[in-house]
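One protein chain is absent from this view; the other protein chains keep their places.
Chain nomenclature is as follows: A, B and C, assigned in order of appearance, with residue numbering initiated at 1 for each chain independently.
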Amino acid sequence: MRFATDPFGRKSNLPAAHRRNSKPLSLRVPAPKFRPGDTPDFSGLNLSAPGAAARPEIDAPAASMRALAFDLIRVLDANGQAVGPWDPRLDVETLKRGLKAMQLTRAYDDRMFRAQRQGKTSFYMKCTGEEAVAVAQTLALHADDMTFPTYRQQGILITRDYPLVDMMNQIYSNAKDPMLGRQLPVMYATREYGFFSISGNLATQFSQAVGWAMASAYKGDDRICAAWIGDGSTAEGDFHHALNFASVYRAPVLLNIVNNQWAISSFAGLSAGDGETFAARAIGYGLPALRVDGNDFLAVYAATHWAAERARANLGATVIELFTYRAEGHSTSDDPSKYRPKDEAQAWPLGDPIARLAQHLMALGTWSPADQAALEKACEVQVRTAQKQAEANGVLGSGQRPSPASMFEGVYKEQPWHILRQRQESGV
Amino acid sequence: MRFATDPFGRKSNLPAAHRRNSKPLSLRVPAPKFRPGDTPDFSGLNLSAPGAAARPEIDAPAASMRALAFDLIRVLDANGQAVGPWDPRLDVETLKRGLKAMQLTRAYDDRMFRAQRQGKTSFYMKCTGEEAVAVAQTLALHADDMTFPTYRQQGILITRDYPLVDMMNQIYSNAKDPMLGRQLPVMYATREYGFFSISGNLATQFSQAVGWAMASAYKGDDRICAAWIGDGSTAEGDFHHALNFASVYRAPVLLNIVNNQWAISSFAGLSAGDGETFAARAIGYGLPALRVDGNDFLAVYAATHWAAERARANLGATVIELFTYRAEGHSTSDDPSKYRPKDEAQAWPLGDPIARLAQHLMALGTWSPADQAALEKACEVQVRTAQKQAEANGVLGSGQRPSPASMFEGVYKEQPWHILRQRQESGV
Amino acid sequence: MIQALNSALDVMMARDPDVLTFGEDVGYFGGVFRVTEGLQQRYGATRCFDAPISEAGLVAAAIGMGAYGLRPVVEIQFADYIYPAFDQIVSEAARLRYRSAGEFTSPITIRTPYGGGIYGGQTHSQSPEALFAHVAGLKVVIPSTPHDAKGLLIAAIEEDDPVIFLEPKRIYNGPFDGHHDRPIEPWSRHPAGETPEGYYRIPLGQAAIVRSGSAVTVLAYGTMVHVALAAALESGIDAEILDLRTIWPVDIEAIVASVKKTGRCVIVHEATRTSGFGAELAALVQEHCFYHLEAPIARVTGWDTPYPHVFEWEYFPGPARVGAALRRVLEG
Partner (left out) sequence: MIQALNSALDVMMARDPDVLTFGEDVGYFGGVFRVTEGLQQRYGATRCFDAPISEAGLVAAAIGMGAYGLRPVVEIQFADYIYPAFDQIVSEAARLRYRSAGEFTSPITIRTPYGGGIYGGQTHSQSPEALFAHVAGLKVVIPSTPHDAKGLLIAAIEEDDPVIFLEPKRIYNGPFDGHHDRPIEPWSRHPAGETPEGYYRIPLGQAAIVRSGSAVTVLAYGTMVHVALAAALESGIDAEILDLRTIWPVDIEAIVASVKKTGRCVIVHEATRTSGFGAELAALVQEHCFYHLEAPIARVTGWDTPYPHVFEWEYFPGPARVGAALRRVLEG
């Protein structure tokens, strides 16, 4: 039993009949379709028609609905009409609440972004164009359902009426910052509002959320839990752990993938694999997957509600891909014109979530351009008022901030000897 | 915009129409069907008929062959006949080579297991019942293709004619141990034979293999690479990283999941998710998946060869699930009768890979029970002869071992000052 | 020590429905070292269960459960396999209280067998305690007897902060003083082998003086406590031996009091030397006792190599090496 020699003179144990010359291999490095200078063209995008995706019963087996991982759930059509089985048939009050929360989120983002540019804080991150994700999803959950967000779901807090002033206090690291000045701006946390501490380390919350849901199930509670992750962050191991644990223990959790197509300068093709959807990841875990137009408030609401009902019925987790577009830079430290066409956001065919919901309300005859202008104005005023209040507590660098001694507290429940001595050494 | 109160007296922002009483949740902890004392019954198992699975062209798009992730590629039927499109039509010489390598692997395992029981080494791991995986796959690769194995692919070394004596020297940590006594038994490594250093840390090799394949592609080489992982180990993040990187960079790598249904005492349901196959994991990455009867030498060969041709043609990675059964304990430290029925291995409907290939050869008329008995005897003799030679170099505890000073070498290419001083301090 | 740890889990699961435990092979099988044996039978599969082979996943699940309000105890099968969970432990569990200003905490316990002496090769023998001692927000506990193991594990589970609980697997079944060539001693013959029934706790952060002496202070923990005792006995040196029990926050008062008394100090651990926890101990001792020190502080440790299978006893810092250090420091 000796090795044969293959055509390259190397030893080979492959039977001669199957041996072949092989051409040299080459490394494929994928790249986005459009770079600065290119004209973005999304016409090749394969989007399901509004109303086309099927809506299974919540207790249908995951294996029976694999197609939904490749379709796109859409409710609003080009005229702002709600169509198809996923229409959540929301009352106008709820629609208006959603519109207002989205508008407020956008106004808040704009002010805080500007505040960073004015040197009032070190950093900020907007969710422009993605407001429907956090807002519609929060509305479709109970108020005491738990959330494990990323830094781009400020809309949860806003929808749950967490005080804007407290959010701003955090952004400013000022004397009333609920995070005591310890955290980078946007890293909110509030137990009362069911909003888990945002981590600077991507993806870690995704598998933690599954643990929270397991705990809720273990205790016979009836609260479920939702987690969010970015398209780029799905490449981390935590994503895999989350789906596996959620599947194995049938945890009552919504695993939301916010596919805004960018991860700083990296396009979604670096984490999605070979042209596949993110929702398709769920298939291998036996989890149902819904792929949703993330800029369609009604579709997002409906999918979330479906998944929440499924979780509440003890049927386990659902993976939801929210297909959207990051309309602005990654953060105040980013300049997207360096890596993508300037006008790509405008070219995005699924539009803007606020404009589309407003259009729907108008199509229903309960909203007008004047109403919309008034809402924009009202939100701006509300944000400005809050900002004034927050700035009275200080901005970064103003000196109005939590006591420096507090920096030595809370590492542990009780301060151990070494931290006490370090505080003494520090002289604060 | 205030919170409403839900029926539980908790604040809720869900519109009244959608609010519902929910029953308490409960935690699902999955368990295997059979435990000690139960009678194993695999009759419910959904196995494709031999010959039934379709065989696509190697350049077919992954999306067109998703069904193969749920089917089972089988070639040998109950009578030992090769049937269907996956029949690799191997010549008799290759079949006999495979049979011999499997038989030798089994004989080697038996002797080394016994050696551990005799106190000649600290530890051993068998691959009984899974021999077709390493042997058929190795035969379907070129001899200089790279392999990133787990501890259960000793069959690769045996198929590639790595000296048995050297394998045993490693098991005994003796004076001629190629690993210089540094490693737990079974942690072989040999560059010449294209066998990567086995890691005690599960799953790490899976994503490393993708890096190797990327390097080969980057260099315009024509060698491809294969990696193995156990069913249980797929739960590690490295599994996810491997599939993602392989997909993104279209790496020429075979990603083999050896589903032997057990991970020490844990059943495959803890890593497979909700009743799903392991092959199905590939779908979400846009990778083709083949699910194969791992005890069917011909099916394993054919699937591996298909995937290798695909990789060589620069079409990227394939995920192969090898469905088999771990017929013996996890290792010499394990007692499987503590957690599964004693006779479960016998009840396994897909039989034993050696017996099945022998049956096939007999059906072809080129093999007889007497030939088989002679082969078994010959393998036993070969192993015993090697064992004698190896034991002449020492066994664990015999004192015949590499020089203790060598323990301070190879941490770095050159010995730094601190390790030199530690060696001096140690007095060796 | 296995029974003591099992009893601690049993006691806490009986007392507190929010305590649950999971890990690889810990459910039906009761753990590869049998620490969770019988718990699934007693408390049901939802309170003691198997986890996928995903150390990061199971620690993350524990963090989520802790955020909910439970007190999960997870097992990492070997300390050598804790690294996949490193990010979840270091970036998440350790910092959660601080970063959320107390909104969320991580009252979790991570148990894991560690250390060598069992011919486990480089991936069943490691001692990673220093890596965790460096991380603000973690407590690190290492018992050296069944009595302490039970009391400390109960205290760890009751802690409102994350605890890394390292179990010296070489002494799971009996004290081991490094004389690998002598017959194995069971815990039943050791005074601290006996474990009181029911609930008791040994507060974290308190060292124990396991041998009083005046010539030199030995700082040790885990298996090395027994090695140090043997070395003292065999060398006839009047060593005072401190069993740190909690690595961090360490009992600085006990250390300083002893070294000020003896004027000399030997530190013993099994982990690789460089940047090991012995370095911190040496730094602390010289910071606090500089003017009392009569000789350089000596470290007796594992060598700066992976743990080599066949050189187990050349690697292991046994009583001969500790004895030599004691003599050196006395001569110093």
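Keep in mind that, in the parts below, contacts are C-beta pairs under 8 Å (C-beta built on N, C-alpha and C of every residue); 3 or more make two chains touch, one makes a residue touch a chain.
Worth saying up front: this structure is predicted, and the values here are computed from it rather than measured.
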Positions on chain A contacted by the hidden chain, ascending: 26-27, 29, 31, 35, 122-123, 173, 177, 181-185, 187, 199-203, 232-233, 235-238, 263-266, 270-271, 333, 338-339, 396, 401-402, 404, 407-408, 411, 418-419, 422-423, 426, 428
Chain B, residues in touch with the chain not shown (by the definition above): 146, 148, 178-180, 182-183, 187, 189-191, 196-197, 199-201, 204, 207-216, 218-219, 237-238, 240-242, 244-245, 248, 410-413, 416-418
Contacts of chain C with the absent chain, listed as residue ranges: 80, 83-84, 86-87, 90-91, 95, 98-99, 122-123, 130-131, 133-137, 248, 271-272, 274-280, 282-283, 286-287, 290, 293, 295-299, 304-306, 332
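Here, only the chains that are shown with their structure count from here on.
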Relative to chain A, chain with the most remote C-alpha centre: C
Distance from chain B to chain A - Cα centre to Cα centre, in angstrom: 37
Intercentroid distance (Cα basis), chain C paired with chain A, Å: 40
Chain B: positions in contact with at least two other chains: 26-27, 29, 235-237, 270-271
Chain C: positions in contact with at least two other chains: 46, 51-52, 54, 56-57, 84
